[in-house]
Structures are given as structure tokens and as C-alpha cells.
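After the C-alpha cells below, expect a handful of questions from me.
One protein chain omitted, others in place.
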Amino acid sequence: MGRIYYVRRGSYRSVANRFFSREHLIKCLLVVAAFSSLLFLFIIFAFILGEGLPLFYKVGVIKIILGFTWAPTKGFFGIFPMIVSSYMVTLGALIFGAPLALGCATYLSEYASRRMKLFLKPALELLAGIPSVVYGFLGVVYIVPLIREYLGGPGFSILATSAVLGIMILPTIISISFDSLMSVPPTYREASIAMGATKWQTICNVVLPAARSGILASFILGMGRAVGETMAVIMVAGNALRIPMSLLDPLRTLTSNIALELAYAAGDHRSALFSTGVVLLIIIMILNFVANFWVKRKVTG
Amino acid sequence: MRSNLATPIALLLFIALICWGTFDLRKSGAGRKDTVTLAGSTSVMPFSEKLAEYFMLSHPRLSVEVQGGGSSAGIQATINRTVDIGMSSRNLKDDEKVHKQILICYDGISIIVHPSNPVRDISLDQIQKVYSGRIRNWRELGWIDRNIDAVSREEGSGTRGAFEELVMGKAFIDDGIMVQDSNGSVKEVVATDPYAIGYISLGIVDQKVKALTIDGVIPSVRNIIQQKYGMVRPFLYLTATEPAGAVKVFIDFVLSRDGQNILRKEGLVPIRG
Partner (left out) sequence: MRLNPRFTDKFIRGALLFQALFTVSILVFIVFIVFIKGAANITPQFIFSYPEDMGRHGGIFPAILGTVFLAVLSIALATPLGVGTAIYLTEYTKESTLTRIIRFGVESLAGIPSIIYGLFGFIFFVIKLKLGWSLLSGTLTIMIMVLPTIIRTAEEAIKAVPRNLRIVSFSLGATKWETVTKVVLPSAAPGILTGIMLSVGRAVSETAAVIFTMGSSLRLPTSLLDSGRTMAVHFYILAREGISLEKAYATALVLVVSILLINIAAYYTMNKMIGRYS
């Protein structure tokens, strides 16, 4: 009905009316909404870069990225050890979490009965919602003393951090690789079985390769979660500034460096934390690009 | 139409909350003078909270809000006038200019270890060597052959600033030393790790950890007053203008006999007997 009304009124004041019509206003509002996320992304980047980049000019990119000493109140802004540590724990988390998660996803998609799937999948995804601080706290209470008691060192270590992060990324990896395993057409499996392959041979030679890109994407998204995790890492990593030389040494990641010192920082010290943020953002963006690339290939291929 | 009760109820709730929020925003904007805000050193924070608790009992119409942030942030916030009172647990540097520094009390820094640790005493020189990475093993401090898990505070912390000033001198804290970001978390690490050592505010030492004597001197309020214990730093309140109104009432309370007694009971060293 509204439309007829609108056309009739349009006959005497068509341009102005059409511009101020409800439909047009609504469309404008929706455009504004749609652009809001781009706007937010822009101001986030603008402010993080705006605060972080000047220090790169002032001190020099090399001195920050490859510098070994972090003493921002005394004029040393090297974050190389933290970059290395971030990569180390991320890799460690993957070593802990990926095989377990992939095994779990494979079992769920290939072996589990319908009922088991219906129960396990949501259960695992529910657990993805457990706050990261809870993981970190339980890591401090259970994993850290265990390492200190039986393996030595202070317990706050790469090993503890990797274990906690490895557990945290399980739900992410399981959920995404499960989806990609399920999207392999059943005809692939049937054809392989019909040719006399056993179930495992089918999985190993047909299903997993077919789902390869999705599985890789899940690993990378898991890595993204591990790199970006902050509070749980502060709790179990020990936060020492040196590049860890053994699995039992404490370490500090890019994220925990920001969170440890942000509240206290002023002047160049604060800018240095934003520079840390810039480096972190770049690492995350690269990971996301790679993951998207793989997911896209999966869709087209 | 499908009847879905959840959506309209949720919507009503949202609107009610927003109305309530904006209403309160106006209210608090008008009556903001009755709130005193403090921010800064996490070492001073728990004691300020205690003071605020007692203060609000005797002055029910005034309210005091205490936040952490660290000494440097507190000083900065005072200069920017985002808080009424900044808290610092170290002396100000030359380039940090505020209108007024009010000394509220002194605090000792104590060296703590796990209660099961048999080591009782440590010298100032040994502390410096532990934190600069030249002593790494408990054997050198007269205990078993085991690495020392030393814990420090993060850059910018007032406790770390005071510790560097009092103990480290020109030496840097070694980069292999673990770092925690509050007195409480240092204490928690030392309380759970038998091989750890750390430094925290004397006021929050309790039975979960053991405070070492330094060159034979027990860290206690009495020894600090008699100037036997040297690791002492001031707790400062900072203001950007001359204190007036509620701010003045609160500061006067802190400096009064009652306020100082509260601080003494918490293990700090009052500025007046």
C-alpha cells in the first residue's frame, strides 16, 4: 500500500519527495551501517599506526625489530626476543594441539555415529567459549608446578605456555577441520572403498588430501588465536625478556608485553607498546591473508 | 505474525538500560564534585582503598574511587587532570611537574622467598647480583644446587623504580629475570615456587611468603623509623591544583591521626607518631 501512496505524492514534488522518502532514508542509514565496520577498521589502524609508527622513525626500524634489549624507560626498544617468543609458543601450541585436534576431527567425521556427532560437536564448541583467563589460571595451578617439580626450571616456560595455548586452540581447529572433512563428497569415499581400500587407506589417501586446504586453514586460524592470546599467556609465561634457550625457560610474547606495561607507560614507552602492537597486527594480518587464501582455494577448487 | 516474546522483552530491556544510563550520566555529571578519584601506583592502591573504605564510613555523602595504573600513569593523569589525586610510590623525576606532592607515608621494600626456604639473610650486594644475573644458583646463597627463580616487576612500576634506585644502582636488571605486573602477582609466584625470590611492598607481606633480613636487619616498621632498614620509599599523593572541597577533606583525613593509624595497621610507616 505504501508504495502506491508514495508514487501519488511523488507526482507533484517528485525529486524532493523521493530523496526524503522513507525508503531512501532507510537505504542511507543501511549504507552508513555497512560502512561503519570499514570506518572502525580504519580508525583502529589509524590510531595504532599513528601511535606506533613515529617511534619507528625516531629510533629506527632495525633497532626495534631486531633489537635485543627492552628497557623503554632507558631508551632501548628492542622487541626481537618477543617476536621470536611469539613464534615459538605459537608453533608449540600447534605441535600440542594440531595432531590431537585433527585426530579428533577425523574420528568425528569418519567414524563417529550420528548420535555421537550430535553430542560431541556442540559440546566441543561450547567449550570454546570458556574464557581464556580460566585456561591460564588452571595452567598456573596444574601445569606450571608439574613442570617445575619434574622437569626443573621455574615452571613458567615455553612448555607450559604451549600446552595451555595448545588446549585453547583445540575447539577452533576441530570445528573448522571437521567442517572441511564433512564437505568432502561421500562419493569419494564410496569410490575408494569400492576399489578395495580399507577405511584408513581411504581417509589417508582420499579424504584428508581432499580436505587439505580446509585443514591447513584451520591450523592457521588456530595459530592466529595463539598469537593473539594475551591474558592466559601472561599468567603462565613468566614474562622474562630473554630469548628462551630451552623449553623450560620463561619468555615474553608481543601480546603479553603490551598488556603487562600498557597501564604504566607514558611517552616513548607507551609509543613502544603501540609499535609492539603494529608488529603484532602485521603478523596477524599475514596469517589471516594466508588462511583466507587457502579457504578461497577450497571453495573454487 | 509469529509471536516471539524474547525480542520485544530484550528490546525493552535495552531501552530501559540506556535511559537509566543516560539519566545517571546527567546525575553524576551534576554531582561529580562529591566524588574523589584516585589513580596510579598499584602499590599505593590497596592502602588507598582501605583509607577510602573508612573515609566513606565517616563521610557518607562523599565517595572515593580508587584505580590502579602504575606510578607513571598516576603522575601523567595528575598532570592531564584526569584524576583528582595521583598516587606515586617513587620520587618524581625532574620532568614530571605537579602542583603539590603530599607525602602520606613511607613503605619498605622487602625481599621475599618461599616459607620453606631455609635462607634467612641476604646482603644488599647479593640482591644486586641476583637481579643483575651474576648469581644464578641458590648454592651461592648457602642452599641447594638449584637455579634461582628471580621475579621482578615490569618497566614503569614504582616498586621497580624504587628497587632500581635503592639496590641496582647503575646495573640493569637482567633480561632472564621473570616479570610480574603487581605486588600481588609477585607474591603469588613466590608463594607457589619454593625456589623463587622477589621484592614487594612491606605492607603486603603475610604468612604466605617469608621476608628475608637484609644485612641482618629485619624489615619492620620499627627498623624503618629508626632508619636501620634502608630499602624505603615514599608513598605520595599528587594534585594538579591546591586541594579543595572533597579532595581536601579526603587528604586531611589521610593525614589525620585516624588515617595514619589505618596505614600503620596495614604495615606501612606513618609520617607522624
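Note that the chains take the letters A and B in the order they are written out, and that residue 1 is the start of every chain.
By definition in this document, contacts are C-beta pairs under 8 Å (C-beta built on N, C-alpha and C of every residue); 3 or more make two chains touch, one makes a residue touch a chain.
Everything quoted here is computed from the prediction, not taken from an experiment.
In the complete complex, the hidden chain is touched by one of A:62, A:95 or A:133, namely A:133. Listed residues A:55, A:184 or A:263: the one in touch with the omitted chain is A:263. For chain A, the residues touching the absent chain in the complete assembly are 1-4, 6, 22-23, 26-27, 29-38, 40-41, 43-44, 47-48, 51, 99-101, 103-104, 106-108, 110-112, 120, 122-127, 129-135, 137-138, 140, 167, 170-171, 174, 198-201, 203, 224, 227-231, 234-235, 255, 258-259, 262-263, 273-274, 277, 280-281, 284-285, 287-288, 292. Remark: the residues of chain B touching the chain excluded from display are 1-2, 4, 6-7, 13-14, 17-18, 21-22, 24-25, 27-29, 46, 49, 65-68, 82, 182-185, 187-188, 191, 208.
Everything below uses one rule, namely that only the chains that are shown with their structure count from here on.
Considering their complex, residues 68-73, 75-76, 147, 149, 154-157, 172, 175-181, 189, 192-193, 195-196 of chain B touch chain A.
Residue ranges on chain A touching chain B, taken from their complex, read 68-74, 81, 140, 144-145, 148, 152-156, 234, 238-242, 249-250, 252, 260-261, 263-266, 269.
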